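Below you will find the structure I want to go over with you.
One protein chain is absent from this view; the other protein chains keep their places.
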Amino acid sequence: MSKNKDTFINMVVSLFVITIISGFSLGYVNELTVGPIAKGKIERKVVALKMVLPEFDNNPVEEVIMLKSASAKDSVEVYPAFKNGEFVGAAVIGSTEKGFSGLVKIMVGFKPDGTIQNIEVLEQKETPGLGTKMKDESFIAQFRDKNPSTFNVKPTKDQGNVDALTGATISTRAFGDAVQMAYDEFMLNNSSIIALKN
Amino acid sequence: MSQPIIISASPHVHSSKTSKKVMYDVVIALVPAFLVSLYVFGFSALLLTAVAVISCILFEFLIQKYLLKTEVTVADGSALITGILLAFNLPAGLPIWMIVVGSLVAIGVAKMSFGGLGFNIFNPALVGRVFLLVSFPVQMTMWPLPDGITGATTLGIIKEGLMFGNTMTDISAQLPSNMDMFLGITAGSIGEMSALALLLGGVYLLIRKVITWHIPVTILATMAVMTGVFWVVNPESYASPLIHILSGGAILGAFFMATDMVTSPMTRKGMIIFAIGIAVITVVIRLFGAYPEGVSFAIIIMNAFVPLINKYFKPRRFGAKIKSKIV
Partner (left out) sequence: MAESVNQTQNFLKGIVKENPIFVMLLGMCPTLGVTSSAFNGLGMGVATMFVLIMSNIVVSLVKSQIPSKVRIPAFIIIIASFVTIVEMILEAFVPFLYEQLGIFIPLIVVNCIILGRAESFASKNNALSSLIDGLGMGLGFTLALTILGATREILGNGSVFGFKFVPADANTFILFILPPGAFIALAYLTVLFNKSTTKTT
């Protein structure tokens, strides 16, 4: 094994060569993957939107509306859905800080009259085995085809219509809060969302 | 030189005090609290305690005899105490298989894996309890009330109320009175019900010199001072020190769990630091954490510091020079 000597110039050259080679190869791989990464991100959003919205043929991701809202820190994202130029509903990102461990973020799909089409949980840090059950089909099914104007999204403990998750009243309340917030934003801006298309 | 040299750990003091006797003193001290739980919960408290005790002893026996193939030492009473303390930290009506799992974790994981009595770092009963609490949060927080319905503990009611912006004045209507908490008519684990019964047992242990006052008194005093400061500053958002001390596992933990000889420091100075740590962590969990109660977590966390505390606060060696006043 004839090792390169520890001279200053040797060290500089060898490190320089290694960094150059790794820099170029990283650049090359980045070229290859940058497209699929961006595409994948949009696709995942579209998949989530398809889960919560009625059938649509526009691209809600591109037409996203950022609403300034009094009830949330950031602006609220609204994804409007159209089919054959007709407004079929919108997905609203509802969130609350009142979860058992803070942020609960959900995507609620509404039909034009405010009836809930479906809900997807985007982010939550609730207790495993308790609050995390808010993702379960049996819990979310309670909200489907219900209109928050007649269906109180609070748990039954607070005179609402939602059967609370066992041992996770706080998570259930937070979930209800997030749904209510999404609903309020949707109803408040209903007309302006529809008007947007034309 | 044919005689074998007996090597044992310090202190090399001869007394009739054996670990067996100490263990049975602890059992006697736990009797009043057990009677209260029998009175309040009846058969289910008896069943819970019996299952926990029998499975703890059985697991210790099986592990020593068949897995480790060492001398069987179940007669020293330590598994009995682990069983009782584990049961005392569980809600009445917990499914039997969960009690058995808790006992297996307490004896198998927390005690035998570390080398048995004297080598365990963490209090076995508490490890079993925390394992169950984290694994089965639903069943472990269903507290049967004396009248048969399930309800939240005092601390649970406070935590949930405060999280939804209620003030202590709103919440206090739902809370049991301080007298009820003192006597033991509240929701909670079967052994933490009655402050009075636990104090009786604690005093017995003090008189019998099984424990010294340092750990329990420091824990309760530090908790009182800390919660008192918050309470004085903002009585609407923080419960009074009296509620904090009488509710939950504060007294049970201070007298019976934190004082466990194996998992607490050797010197008095060390004990006081250990106790302050427990109190501070408990209060922080209760006031700012996700769980309403934090005594068991606090004791386990401080258990981990015991070797370190012992290293810095060594007992004075006999004959060593006294530099300053004796602690």
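Remarks
Order as written gives the chain letters A and B; numbering starts at 1 within each chain.
Note that in this section a contact is a pair of C-beta atoms (placed from the backbone, for glycine too) under 8 Å apart; a residue touches a chain by one contact, two chains touch by 3 or more.
Please read all numbers here as calculations on a predicted model, not as lab measurements.
Looking at B:S113, B:T212 or B:N234, the residue that reaches the missing chain in the full complex is B:S113. Listed here are the chain B residues that touch the chain not shown: 98, 101, 109, 113, 131, 134-139. By the touch definition given at the top, chain A reaches the unshown chain through residues 1-7, 10-11, 14-15, 18-19, 22, 25-26, 29-30, 32-33, 35-37, 40-41, 44, 128-129, 136.
In this section, only the chains that are shown with their structure count from here on.
Centre-to-centre separation between chain A and chain B, using Cα means, comes to 44 Å. Chain B makes touch with chain A in their complex at residues 135-138, 141-142, 160, 163-164, 290. Listing the residues of chain A that touch chain B in their complex gives 98, 100-101, 127, 129-130, 166-167, 169-170, 173.
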